[in-house]
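A protein chain is absent from this complex, but the other protein chains hold their places.
So, chain A:
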Amino acid sequence: MPRPSDVFLTLWDLAVSGALWTNLAPSLMRLLVGSTIGATVGIAVGVMIGLFSFARAGLVPLVAAIFPIPKIALLPLFVIWFGIDEASKYALIAFGTFTPTVVSTYGAVDNVDRSLIRMGQSFGLRWSTVVFRIVLPGAMPGILSGLRVSLAIAIILLVAAEMLGAEYGIGAYILQAGSLYDLERLFAGVTILSMLGVLLSTAVGAVEKHVLGWRT
């Protein structure tokens, strides 16, 4: 085991030499693009499932079927479909965040207080108003807590995505260090991922505080 001080020194060197940024920048980009696509499509599909029984009948088994597939195992497939460049990495992260987001979103929509929807209908509100002003805000607590899980999964998949054909990136850096048994660098990389996790979780927390201030 490397000493914590050695890990810290390695991190310091990384920061000073500028290698930190060359590795972090592409990783952040992959994380951002991939999880944004995955979460957006996931929320949209989850809301559809929550609202329409035909969507539920068709999509719930499909989501249940793709959820347990280790997305890492599909990486070669994505490389063939999307090329070895960034697109396959985006696709892997997007696909991985999509499924947990769908599941948590339709659960959240199911949990919206039915009496509020009935109220909206009894006042003759338009369908779109009921969805965007009653269902979505009501489902927001569940959607955001689902997002915490999805974003953690996105970080896990980031490393997987960088296993193939990534010159730079935190994942690539960790894998390279791992294959050389350079434990200081390995731990430095892992520390960065952990900090990234804490950062994302804090960000979701800040959004929750802002958006869900109405909760008791």
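Quick note on the criterion: contacts are C-beta pairs under 8 Å (C-beta built on N, C-alpha and C of every residue); 3 or more make two chains touch, one makes a residue touch a chain; residues count from 1.
We adopt the following convention: contacts and distances are computed from a predicted model.
Only one chain is not pictured, and the protein name UniProt records for it, out of "ABC transporter ATP-binding protein", "2-oxoacid:ferredoxin oxidoreductase subunit beta", "Acyl carrier protein" or "Alpha-D-ribose 1-methylphosphonate 5-phosphate C-P lyase", is "ABC transporter ATP-binding protein".
Between the chain not shown and the residues A:Ile72, A:Leu125, A:Leu144 or A:Met163, the one that touches is A:Leu125. Of the listed residues A:Leu9, A:Ile72 or A:Leu116, the one in contact with the hidden chain in the full complex is A:Leu116. Interface residues of chain A facing the missing partner chain: 115-116, 118-119, 121-126, 129, 133-134, 137-138, 212, 214-216.
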